[in-house]
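This is the structure I want to talk about, given as structure tokens.
Missing here is one protein chain; the remaining ones are kept as they sit in the complex.
Labels run A and B following the written order; every chain starts at residue 1.
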Amino acid sequence: MLDKISRFFLPPAKSTFAPSVDNLFSFITLVSIIMLIGITVAMIYFIIKYRKRSDNDVTSLVDHNNALEVTWSIIPLGLILIVFSWGFRDYIRMFTPPPDAYEINVTAQQWLWKFTYANGKSSVGKLYVPQNRPVRLVMKSKDVIHSFFVPDFRIKHDVLPDRYTDVWFQAPDTGRSQIFCTQYCGTGHSNMLGTVIVQTNNQFEKWLKQGAGGKPSGMSLADYGKQLYGSQGCKACHSTDGSKIVGPTWKGIYGSKVALSDGKTVTVNENYIRESILNPGAQIVKGFPNVMPTFQGQLNNDQIDAIIAYIKSLK
Amino acid sequence: MSDAVAESRHDSHVYHHFVDAHQQFDASKMGMWIFLGTEILFFGGLFAAYIIFRSWYPQAFIDGSNALDKLVGGADTLDLILSSLTMALAIHSIQTNKQKLTIIYLGITFVLGAFFIGSHIMEWLDNFSHGMYPGSAYAFKGISDSHAYVFFSLYYLMTGLHGIHVLVGMGLMVWLMVKTKRGRFSSEYFTPVEITGLYWHLVDIFWIFLLPLFYLVA
Partner (left out) sequence: METAAAANRKTVTMKVRRYVMPEHSELNYLNQEKGIKSWLLTRDHKRIGLMYFFTGAIVFFVAGLIALTIRLELWTPAKTIIDAHTYNELFTLHGTLMIFFFLVPAVPGILGNFFIPLQIGAKDVAFPRLNLLSYYLYLTGIIFTVVTILTHGVDTGWTFYAPYSIKSTTAVIPMTTGIFITGFSSILTGLNFIVTIHKLRAPGLTWGKFPLFVWGIYATSIIQILATPVLAITLALLIMERLLHVGIFNPALGGDPVLYEHFFWFYSHPAVYIMIVPGFGIIADLIATFSHKRLFGYWFVAISTLAIAFLGFLVWGHHMFVAGQSMIASIVFSLLTFMIGIPTGIKIFNWLATMYKGSVRLKVPMLYALSFIFLFSIGGFTGVMLGALSVDVQLHATYYVVAHFHYVMFGGMVIALLGGIHFWWPKMFGKMYSETMARISWFLIFVGFNVTFFPQFILGAKGMPRRYYNYLPQFQPLHQLSTVGSWILALGFFIMLGYLLHSLIKGKKAPANPWDARTLEWMTSSPPPTENFSYTPVVIHGPYEYQRPISEFQLGLLSNGEHGGDELEVEAPSGGNSPEMANV
């Protein structure tokens, strides 16, 4: 029964403490449904059985019953204490990471997630983790409060700008799970997504050793740029179809003349694009806010070339 | 119903929805006490912020406090305590139907309040000349602790808010003096004087807390 309820409401249980959380959710739901049915049935029964029959109906003068009051206080109290202790026990477990957990750093910024590993490797938007090992995420924000949420794992915690916070999980199965930002953080809040990729230990070690995401051989430069457009977070703020998100659309922008916020005009060529990636505040297009983060240290020269190629292809 | 009640009902100062002067006085006093309760909660938020920041940056608070002039703080305190005394005397005067004396005491209370405000303005200007501005404008070099601006931000916020309350009180003094002059108050009816007194005493008490928190941190 509890299982059925979990499956109806909740996503698949993909971490080791998810089943217990789900059982508590389902228990509370079940008890609530039973009590709701009881209340509703009583209500409907009373309004039918005790409906008004005449203007001179004499109604009962009984207006209190202390035994009843005690009963319907004690039973809910008991249920509440069960629910409280269950939740409390699981909560402690969920926020006490095992001492040998594998640590990954998480940096949140408007509007992307960046994951940095012990060996210096970083990844934007994609959190690669090894299967069936405890993983601890040490999180900090670069700007406003965000919140890291993976529904499948039942984990969530706010990510703050002035101190570190953490979550941990252990994912027994390989697969992919969704990451959401769940503390409202401005215009791009609902685009601040990511993916957890649980791999076997071998696959994970291999990935970790790889260089900073080189271009897969056989792929054109523009296609590689398109891949980076998604994986590096450009997508959160720049459209490719002409619509305005946060920053200027990339459609047709290469070669065009744009007005800058300081009154000058500039032609969008390779140099301007490269400068916008590494030093975005230098020449802002008029009418757009100065909120783009720098990708210095995040994108290498090859990757910048690829992005430029992709932009060129968007007529 | 007795004649006494009937008569008090028709006193001009009793509003129509009250049964008599006693009920009106009772209600007004209760209302003022509740209002004072809300003022305590209002300032309470700031006191809470003070406690938290002082526990985080104790040195900044010690150094900041030393940079303030204790003598001025002390003088301000004596000034306000004296003004509470004159306020109480004003209430006593009107209770004994001495309108002229009431106006005099109210006037002295006003003047003492004005001294307080004047002293504050001078102190703030002096602080500004040393670069002790609130918030991001803070530029005082005399304190090495990097969080000194937090102390000064709280100082300006709390003494500023308190000062606004003193100004409101001074306005009330003027209003009371005008009304007393016009014969509105007597030993029969002096409720506004009494409840303004309650307000003024609370403003005084707040200052007595602010003094050690800002001027006397050891």
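The rule is short, and it goes like this: contacts are C-beta pairs under 8 Å (C-beta built on N, C-alpha and C of every residue); 3 or more make two chains touch, one makes a residue touch a chain.
Small disclaimer: the values here were computed from a predicted structure and weren't measured.
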Of A:Asp90, A:Glu103, A:Asp223 or A:Asp305, the one touching the omitted chain in the full complex: A:Asp90
Sole contact to the chain not displayed, among A:Thr107, A:Ser147 or A:Gln298: A:Ser147
Residues from subunit B at the interface with the omitted partner, ascending: 1-2, 4-6, 15-20, 22-23, 26-27, 30-31, 34-35, 37-39, 41-46, 48-49, 52-53, 57, 134-137, 146-147, 149-150, 153-154, 157
Contacts of subunit A with the absent chain, listed as residue ranges: 8-11, 17, 20-21, 24-25, 28-29, 32, 35-36, 39-40, 42-43, 46-47, 50-53, 55, 57-65, 68-69, 72-73, 76-77, 80-81, 83-84, 86-92, 94-95, 143-145, 147, 149, 151-152, 154-158, 160-163, 165, 178, 180-191, 243-246, 289
